[in-house]
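Rest of the complex left out; these chains stay put.
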Amino acid sequence: MTPSRLRQGALNPAEFLGSTPPDCGGTAAFVGTVRNEHDGRAVTGIRYHAYAPLAERRLEQVEQEAQRRFGVRVRVAHAFGELVVGDASVVVVAQAGHRAEAFDACRWAIDTIKQSVPIWKEERYAGGEARFLEGTPIREVGQA
Amino acid sequence: MQVTIECHGASQRWCGAERFDLELPPGATVADALQALAARHPELAARRATLAVAIGEDIVDGARRLEPGAMLALIPPVSGG
């Protein structure tokens, strides 16, 4: 069984870089982590909320559409719940024959995750306040 | 008939709850549900153009007719990553 793409708590990026298939020459990866600052405010952590049934499906669609567009094997995962500064919230790994497709697919996948997966950041600030970030209206995975 | 509204992201703030029931006339659509919510929650009304609604694994459009007991998830602009 494939492990879930939507997971509670910080991700372990190393888990996704385990082994490469023998026809893979280039792996491009992206790891998003919680920063200590946003728009000039000191951030202590982020709570990620997700609408799980659709988020799981959309993450899977990102993998499938990346494969279709770039001919590249892509694995994605996203965290939900409370994360602190330095924690990994999202991982994309693209394994390709050559590096150009690997980079293109990896970048496309993270851009698409940010626009197409029902997940929301609630930032927590040093003073104790919390705030949902402004986002982008959700799009279909294939939509430009 | 009654449906359940599940508020995600900032829509929790706009509606003042994470989940609540909503009474609608029989045969109501998704658009009718949003209209009823907008009438009560001005912050939601102001953002209605950027709000999507999901039922289960699907984003649904305004014309979708609701079953009694349906669970509607409010999907405000997303900010994952």
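Things to note:
Going in written order, the chains are labelled A and B, and every chain counts its residues from 1.
The working rule: a residue touches a chain if its C-beta (ideal position, glycine included) is under 8 Å from a C-beta of that chain, and two chains touch if they have at least 3 such contacts.
Please read all numbers here as calculations on a predicted model, not as lab measurements.
When all copies in the structure file are counted, the labelled protein chains give the formula A x2, B x2.
Note that only the chains that are shown with their structure count from here on.
Between chain A and chain B the centroid-to-centroid distance comes to 26 Å (mean Cα coordinates, whole Å). Here chain B touches chain A in the complex through residues 6, 8-10, 13, 50-52, 54, 56-59, 73, 75-81, going by the rule given at the top.
For chain A in complex with chain B, the residues that touch the partner chain are 32, 48-51, 53-55, 57, 78, 89-90, 110, 113-122, 132-138, 140.
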